[in-house]
Structure formats: C-alpha cells, structure tokens
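Below you'll find the structure, written out as structure tokens, and then a few comments.
Every protein chain except one is present and positioned as in the full complex.
A, B and C are the chain letters, set down in written order, and residue numbers restart from 1 in every chain.
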Amino acid sequence: MKVEAYIHNVKFYETDKMNITHHSNYVRWMEEARINFMEKVGCDYRELEKVGISSPVVSVKCDFIKTTTFGDDVYIYVSVKKFNGVRFWVSYEMKCNNEIVLTAESQHCFVKDNMQIINLKKEVPDYYNRLADASKSCDTKKVDSD
Amino acid sequence: MKVEAYIHNVKFYETDKMNITHHSNYVRWMEEARINFMEKVGCDYRELEKVGISSPVVSVKCDFIKTTTFGDDVYIYVSVKKFNGVRFWVSYEMKCNNEIVLTAESQHCFVKDNMQIINLKKEVPDYYNRLADASKSCDTKKVDSD
Amino acid sequence: MKVEAYIHNVKFYETDKMNITHHSNYVRWMEEARINFMEKVGCDYRELEKVGISSPVVSVKCDFIKTTTFGDDVYIYVSVKKFNGVRFWVSYEMKCNNEIVLTAESQHCFVKDNMQIINLKKEVPDYYNRLADASKSCDTKKVDSD
Partner (left out) sequence: MKVEAYIHNVKFYETDKMNITHHSNYVRWMEEARINFMEKVGCDYRELEKVGISSPVVSVKCDFIKTTTFGDDVYIYVSVKKFNGVRFWVSYEMKCNNEIVLTAESQHCFVKDNMQIINLKKEVPDYYNRLADASKSCDTKKVDSD
C-alpha cells in the first residue's frame, strides 16, 4: 500500500528570529505525520485512546540538513522501521523543493492510563495485527521521493 | 498583600521572523502570571485540580503596545477585576525596560471534569473565600510599577 | 468573490491537560486563516515581506464559546471589517461540527523594517488597491456557514 506524503505548510508563528523554522517544530511535524500515517493505514490513533491506551515518545533523533521558512511546503515521508507490539520505531524524511531538509527517527511505547507499559498484541490484538501488517507493507517514502 | 511582579525572560523560540516575540506568546505568559499570582496569594491552581475542577478561559483581550524580543525581561502585573465564584476577571499589564508593552484582560469560569460550569462558592467554599479575599486585597500592579 | 473556509485539523500537541485545545492556539489559527485569506484574494503576505514591509498585531480579542480537541476539523471564516491602508481590522468565526466555537477580532498595522508605521496606500499602492477591493467584496463567512 502506498501512502501519500503528508504536507505541512510552514506557518509564520513557526519561524524564529533567524528567519527560519524553529527546530522544535520538526518534532511536532513528526507527530502530525506519524498520526496521519496511522490513520491512512487504518490504525487511527484515536482508536487506541478510546480504549484508554496512549503512546508516549521514548526517544527522538533529528538531523537538520537544510532550513525551511514561512510558506514552504514540507513533504513528510514516514516509514515504520520496526513494530513488535511493545515498541514502535518510526523513521522520517522531510523534503522541501525536492531537497532533503531533515531525516529523523522516533521510538514509542504504549501505556494504559496509569502509564504502565503494555503489549498491544495482548491488549488490542485486532489493532495490533492491522498495524503490524501496515508496518511491513506501507511506506510513504517510495511513492513521493521517486 | 503585595505580590511581586512575575518576570518572564523572553526565549529564543518565542521570537518570530519579524525579530520580535510572536504575539501568541503573551497569551501564554498571561496564564503563567495568573497561575503564579494564584499560588502567591494562597490559592494554588493545583488545589482545584485535585478536587476535579479546572478553569477554562472564556475570553481574552490584548492590546500590543510595544514589541519585545529574545532576552528581554518582561514584568507582568496581575490584578483581579472581579470574582464571584462563577466567573473570574483578571487584568494584566506587562512592562519591559520600564515601558508598558501590553495591557490585557481575561475571563475564566470553573468546571467539573465533564465541563459543567460550577460555582466555587458551593463546591469549594474554603478556596472560594481565600480567592475572594485575595481578589480584593492583593495586587501586583502597585508594588512594582511605582 | 467567495473564499472557502480555512480548515485547521487540531493537532495532538495543541491539546493541554484539560483534554482540550489550549486557548493560545486559536490566536495562531487566526494568523493561519488570515494569511490564507490574503493569499486567496490575491494579496499574498509574502509580497509585502519582499518589499520590506511586515504587519504586526495591534490587538486581539477572542470569545471562546465551545472547546475543541485533537482530531477536530475547525472551519475558520475570515472577513475584513475595515481597511484604510494604515490599519487592518479582521474578524473571525470558527466552527466545529456545525457549532460556533470561537468568535474573534484582530487589528493590524504595517511597518517598515525599522518598525516605523507606514500607509500601504503610499508605499505599495497596487497592493493597497487589491486588498481594499478584496476587503469590500470578499468574505468566507457567507459561503460556508449557510
């Protein structure tokens, strides 16, 4: 399955006095694009929320390659590196004017309302199966960057 | 009772490409200063949270008089215009380098977890009495701007 | 001319611990919708930037009527209340699930790089004429809310 790139148009309020997008915003766009990807492959994040599960970020790693600024359309390509029900590894590539501006990775776990770590395989096997399948077969990268 | 001004040092990430503080941040600083004021007069906001009460913003009104930027110390003076247990009217004056940079007002209600509006006088009479007393007798404005 | 409503999908990072959109974000969406409106009526804000003009916010006033949260599509209707080359008055109505969630107003001036206030009529008469015409004839409200 091919998922279209998620496009974020850079807002005026996302710039800083260097006249570029403040770097903290890319971490927010990773979240936007990841949530959009999950929805597009049939694994809406709000489905987890409805059964009391949330998904905190365990780590992020960003390499800022080029700057962007107000008005730019940033194309965000998401792919799942690994998913085992307990951890979810996602990678990102962002392009602007056909040039790579950022590569990044994030890692996530899944918790119940009391912040106890759970395994989606046990808690929500149906959702787990769908996300595991999508993790293997879905990718935005190849569609748009070719 | 005299409450000291709340000081917010403008962060780099709060600036925008105009080289000034983005105006949306002043709304956030109003919240910071209001919560600080409540704590200083013995009415910590988290005390409400512990009994399942929160306080959404009903309205805000800001007049931006001068700009500020990265590194500036902004002195925020809070005073309660009115408080009747159901609504809470707060006014703000912000100064930088002894000049007024913003005047503002906000209005708040109080709700239970289901977003139903409540009267603090009935729900938490002790907290109500303390905040009512402080609303009359406390003020940051007169201390620091003289 | 009829301009389509600007749609903002509420992001996870725009929520707060009350489980609702933090109120400061509406001020940012006003900016998004205003800039989108200007672009759609042929008065792209970046056109001003290219000649060294920017447009600081002079005042904002928001009435928060209903809450929104993660995943909601917020329809933003922009209309120009008044424009005289020196000041620009804009009003906003935001709807979610066909209910009004916010009404707001903002006021803007125009400055050169040194923050000196200018009159667009004198500085950029062509741009002024286009924005003046659009201010009278363009409106998003009537299209989408009927």
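Keep in mind that, in the parts below, a residue touches a chain if its C-beta (ideal position, glycine included) is under 8 Å from a C-beta of that chain, and two chains touch if they have at least 3 such contacts.
All values reported here derive from a predicted model rather than from experimental measurement.
S.K.: Pick from A:3, A:20 or A:35: which residue touches the chain that isn't shown?
M.R.: Final answer for the missing-chain contact: A:20.
S.K.: For the chain left off this view, which of C:6, C:45 or C:70 is in contact with it?
M.R.: C:70
S.K.: Tell me which stretches of chain C touch the chain missing from the display.
M.R.: On the side of chain C, residues 12-13, 15-17, 19-20, 22, 24, 69-70 touch the unshown chain.
S.K.: For review purposes, identify every residue of chain A that touches the missing chain, sorted by number.
M.R.: Touching the chain left out of view, chain A contributes residues 18, 20, 23-25, 27-28, 31, 54, 56-64, 67, 115.
S.K.: Tell me which stretches of chain B touch the chain missing from the display.
M.R.: 11-13, 28, 31-32, 35, 45-46, 70-71
In this section, only the chains that are shown with their structure count from here on.
S.K.: For the two copies chain A and chain C, what rotation in degrees overlays their C-alpha atoms? Round to the nearest 5.
M.R.: C-alpha superposition angle, chain A on chain C: 180 degrees.
S.K.: What's the chain with its C-alpha centre farthest out from chain A?
M.R.: Max centre-to-centre separation from chain A belongs to B.
S.K.: Report the most central chain, judged by the distance from each chain's C-alpha mean to the global C-alpha mean.
M.R.: Per-chain C-alpha centroids compared to the overall one single out C.
S.K.: Can you check whether chain A and chain B touch via the same residue numbers (shared by over half) or via different ones?
M.R.: same
S.K.: Would you mind checking which pair of chains has the most C-beta pairs in contact?
M.R.: Counting C-beta pairs in contact per chain pair, the top pair is B-C.
S.K.: So, what's the distance in Å between the C-alpha centres of chain C and chain B?
M.R.: Chain B and chain C have C-alpha centres separated by 25 Å.
S.K.: Could you grab the centroid distance between chain A and chain B? Build each centroid from C-alpha atoms only and quote it in angstrom.
M.R.: Centres of chain A and chain B (C-alpha means) sit 35 Å apart.
S.K.: Counting only residues that touch at least 2 other chains, which ones in chain C make the list?
M.R.: 28, 31
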